[in-house]
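Every protein chain but one is kept in place in this view of the complex.
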Amino acid sequence: MQPFLSGVAFVGLYGLSYGILLFIISIGLVITMGLMRVMNLAHGAFAAIGGYATIALMKSAGLPYGLALACAVVGVAALAVLLERAVFAYLYSASDLDQVLMTLGVNFVVIAFLTLVFGPNLYPAALPPSLRGSVDLGFRSFETYRLFLTTIGFAVAALVYFGFERTSFGARLRAAVDNRTMAQAIGIDTGRLFSISFAIGAGLAALGGGVGMGLMPLEPFYPLKYLVLVLIVVSLSGTGDVRSALGAALFVGLVDTAGRFLLPEVGGFLIYALLIGLIVWRRDGLFVPRTAR
Amino acid sequence: MSAYALETRGLMKRYGGLVVANEVSLALEKGARHALIGPNGAGKTTLAGLISGTIRPNSGSVWLFGEDVTRAGPAQRTKRGLVRSFQITSLFAKLTVLENLFLAVSEQRGESFSIATPAAFRRETLARAEALVTQFGLGPVANRRVSELAYGQQRLIEIALALALNPKVLLLDEPAAGIPSSETGVLLDAIETLPQEIAILLIEHDMALVRRLARDATLLVQGAVIARGTVASLLASDVVRQVYLGKAARTIPAHA
Partner (left out) sequence: MIDIRGSAALDRYRPRWTEALPLIAMAGGYVVFSNYLVFAASVMVMAIFALSLDLIIGFAGVLTLGHAVFYGLGAYGSGLMALAGLKDPIVNSVCAALLAAGVGFAAGPLLLRLRGIRLIMVTLGLAAIVFEAANKADWLTGGHDGLQNIEFSAVLGRFDWSLDGSTAYVYVACWLALAVIGMRIVISSSFGMALQGVRENEARMLVLGAPVQAQLTLAFVISAGLAGLAGALATETNAFVSLDALSIDLSIYALAMLALGGIGRLYGALVGAVVYMSVQYFTQELNPAYWMFAIGALLIAVVRFGRGGLLGSLDALWMRLQAPGAAR
């Protein structure tokens, strides 16, 4: 029984840590799509920039990991505010095609920039020594990094959940996602709401990029490389609320890890195939009940 | 069996606890000019959806020329001659007026997959589309994109589009919606000159239009049929006045 339990524990912990990381990175896009119906295919760029900025601050300014991360997150959130004014505001009333074209354009610009500054190859993750090595939990030992990731991940997720479900900001956000015109009618400034949540979403993605670089290594093509995964989470999230997004992300993380664990050769893309099949079958999202017509 | 062009029997639609259509029965004979009136929120648009097939009833049936079409979807009902125009204009924005109408005629004639012949050489289809353009006075703008036109003209095209499908029963959902009364002339003329054999069900809450365009009317309030009869008798009746309280007193002059 030992190896079985050990395997389950492995898939469980690693799957959850991967899933929570995906949640942090994707939640911004889930809200963006739910609130403004804008398909921002460049969302992954925030994560990439967050990760690279963390490393750059550590290397050039000698900041410790935590501080570098915090600065990167704030920096990306600020960048998002600028980007929203300059580029994304234009997309609110644009057609699907225009949204895709423009955000793909942003992707390319970011990728090109990252290549020119950091080089075209995978960037070695600069994790602080305290996070390397492993911890023995009795029945199995886990990488310290993974435990760190899981803890931070769930802490942040809890904060996001709390913010979304319990604060008045969150309530206004939920109302606007549910029915924008109605929300505007009762006086909610949806434009400002969106700007703020867009910035928060970008900051969260940056956090994910910085914290997750041991799991999702940084390279210039990061935004495109992980786009499918993020879109899978978004598509399975259905209605654009935090709960279903959390469920979807954890689901994807667990399924992906389990797949790679059980079938090392084909596990990776069996997952894609499964998830795509799910999306074709359950068009409304994974955790949304099928409404009767 | 039934000599009616369009008939509904006991249509019922409920959303949770809210009944939006309550045992609605109506019958339109061939060539009818029938108005469906009632205050906003009376369920007129829901009824339109039930009749055209975009909404499924909880119970009751819809009949077209004696055939039960309750199970048929909107596309099938269109093929059988029931055509609806929409309250909110829904056209092909980037295509020209002529193209909009050509498309409708083309689909109606079953030319959905015609690839080998250039569209301009489809003489009959083109002729019918052009006839519609002239009929509605859209000649000067025939080659302009629909999105560039005034709202009033777009409403005209909305009706022309419905007519392009060779309807035997035409459901006009607030045809003059959004057009100031000073500009409704052309539209109303066009509706008045529609072929006599077509049965028309006009959904409207503007009494002046109803008086001009319809002969009979059914009054719907909160999803149920309250009164039915000729337009003249209904307008003179107390029931209608009560329903349209205040508004009726001003807009419907009592006359013999």
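As written, the chain order gives the labels A and B, with residue 1 at the start of each chain.
Here is the rule we use: contacts are C-beta pairs under 8 Å (C-beta built on N, C-alpha and C of every residue); 3 or more make two chains touch, one makes a residue touch a chain.
It should be emphasised that the depicted structure is a prediction, and the values quoted were computed from it without experimental measurement.
When the omitted chain is restored, the residue from B:Thr8, B:Gln108 or B:Thr218 that touches it is B:Gln108.
Note on the undisplayed chain: of the listed residues A:Phe10, A:Phe142, A:Phe169 or A:Tyr272, the one touching it is A:Tyr272. Of the options B:Gly41, B:Gly66 or B:Gly139, the residue whose C-beta touches the omitted chain is B:Gly139. Here one chain is not drawn; of B:Thr45, B:Thr78, B:Gln154 or B:Thr184, the residue touching it is B:Thr78. Interface residues of chain B with the unshown chain, by the touch rule above, are 52, 54, 74-76, 78-79, 84, 90-95, 98-99, 102-104, 106-108, 111-122, 125-126, 130, 133-134, 139-140, 142-143, 161, 165.
Listed for chain A, the residues touching the missing chain in the whole complex are 33, 39, 41, 87, 90, 94, 96-98, 100-102, 104-113, 115-116, 120, 220, 224, 227-228, 231-232, 234-235, 265, 268-269, 272-273, 275-276, 279-280, 283.
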